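Have a look at the structure below before the remarks.
The complex is shown incomplete by one protein chain, all other protein chains being positioned as in the whole.
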Amino acid sequence: MQNSWLYIGLFLLVGIIFPVIPLVLSALVAPKKPNPIKQSTYECGMETVGESLVQFKAQYYIFALIFLVFDVETVFLFPWAVSLNVQPYFVVVEGIFFIMILIAGLSYTWRKGMLEWV
Amino acid sequence: MDSTQLLFLFSSFLIVSSAVNVVSSKNLIHAALWLISTLFGVAILFAILEAGFLAVVQVVVYIGAIAIMFIFAVMLTRRENLESGSQVNKSWPFALLLVVVIAAAIGSLMLKWDGMNTLPVQIAEGYDSVASLGAALISPDAFVLPFEVASVLLLAALLGSVYVAMNKK
Partner (left out) sequence: MNFWSDPINTIYESLMLTFTGWGLDGALAQIIIYVLGILILITFAMIIDILLVWVERKVVARFQGRLGPNRIGPFGLFQPIPDVIKLIIKEDTTPANADKLVYNLAPVLSLGSVLFLWAIVPLAINIYGVDLNVALLYMVATGAFGTLSIIMAGWSSNNKYALLGAFRQVAAMISFEIPMVVVLLIPAIITGSLSMQTITNFQTENFWFFLVSPLGALLFLISAIAELGRSPFDLNEGESEIVSGYHIEYSGMKFGLFYAGEMLHAFTFGGLLSVLFFGGWHGPWSSEIPFLGVVYFCAKALFGYWLIMWVKYTVPRIRIDHMLMFNWKFLTPVSFALLIVTALVHPLLRDAGNWIYVPGMFLSNVLVVWVTVEVLRSRSKKDRTVAETVQAVAHH
C-alpha cells in the first residue's frame, strides 16, 4: 500500500479523535444538573406544537437529484481535464459535447419550471 | 498476516456489520447513517488497492450525494411510517431461501476463482492512475463511446426524475 494513503488513513483517525479531547475534558469539569425545563426543546420560549420532525418540501429533493446528476458528471470530467495537456485537440470537443448534453438537461428543467421554488 | 490483510479484515468487518445494521435498524435515518458507514468501508477497500481516484469518488458521489438524497427522501415521508410496523412481510421465508441459494452459488463460483490466492500487483512508484484513466476515457480506441453514453444516461436520469416530479404537482 502506498504511503500517502496510509498517511491519509492515520490523519482521518487522528482528526476524528482530536475533537473528542475537549469534549472529554468538558465532561470531566463541567457541572451536570439536568432538569426537564433545561432539556425541553428550545423554540424561543414557546411550547413545541406537534411533531418536531416535520415533513419537508419536495423541492429540496428535486435539487438534491439535480445535484446528484451534476456531481457524477463533474467526477467524469476530472480525468478528462487532467489529460488535456497531453492529448490532441479533438479531445476538448469530446468533453464539451459531454458537458453540452447535461447543460441541455439543465435548460430542460429550467424551462419546465422545476428550478422555481414553489 | 501482514498489515494490508489486517486493514482488509477491519474494513470488511466494517462493511458487513454496517450492512447488517442498515437492514435491521427500525429508524430509517439510522439505516441511512449505517449505509454511509458501509460506503465508507468500500472507500477504504479502494484505498487499500491504491485506487485513490475511486476511493475519493466513492466518498464524493455516494456519501456526498446519494446518501444525502436518501436522507432528504426519508424526511419527505411521514413520521408514522418510520418507526412502526414489522421489519419483514409475510414472504420472508422465500426471500431467505433465495438469499441462501444465491450466496451458495456465488460462494461456489468464488472457490473456483484463483484470484483468491493471488496477491495484488505492486503498482510502480509514480504511476498516475488519474491521467491513465483520463487517457482511456477519451481515446477513440478505448472508452470514448461509453464516456459519451454515460452523459446521455445522466441526462435520461435527470429528465426522468423531473418528469415524475412534474406529474405529482
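Labels A and B are assigned to the chains in the order they are written; within every chain, residues are numbered from 1.
The rule is short, and it goes like this: a contact is a pair of C-beta atoms (placed from the backbone, for glycine too) under 8 Å apart; a residue touches a chain by one contact, two chains touch by 3 or more.
Here the structure is a predicted model, which is why all the values come from computation and not from measurement.
Within the full complex, the residue among B:Leu14, B:Ala31 or B:Ile68 touching the omitted chain is B:Ile68. Within chain A, the residues in touch with the undisplayed chain are 3-4, 6-8, 10-12, 14-16, 18-20, 22-23, 25-27, 29-34, 36, 38-44, 48, 52-54, 56, 60, 63-64, 66-67, 70-71, 74-75, 77-78, 81-86, 89, 92, 95-96, 99, 103, 106, 110, 115-117. Within chain B, the residues in touch with the undisplayed chain are 3, 29-30, 33, 36, 52-53, 56-57, 59-60, 63-65, 67-68, 71-72, 75, 128-131.
We adopt the following convention: only the chains that are shown with their structure count from here on.
Rounded to whole angstrom, the centroid-to-centroid distance between chain A and chain B, based on C-alpha atoms, equals 17 Å. Across the complex, chain B is touched by residues 1-2, 4-5, 8-9, 51, 53, 55-56, 58, 60-62, 64-69, 71-73, 75-76, 78-83, 86-87, 91, 94-95, 97-98, 101-102, 104-106, 108-109, 112, 114 of chain A. Note for the complex: chain B touches chain A at residues 3-4, 7, 44, 47-48, 50, 52-53, 55, 57, 60-61, 64-66, 68-69, 72-73, 75-79, 123, 130-131, 133-135, 137-138, 144, 147-148, 150-152, 154-155, 157-159, 161-162, 165-166, 168.
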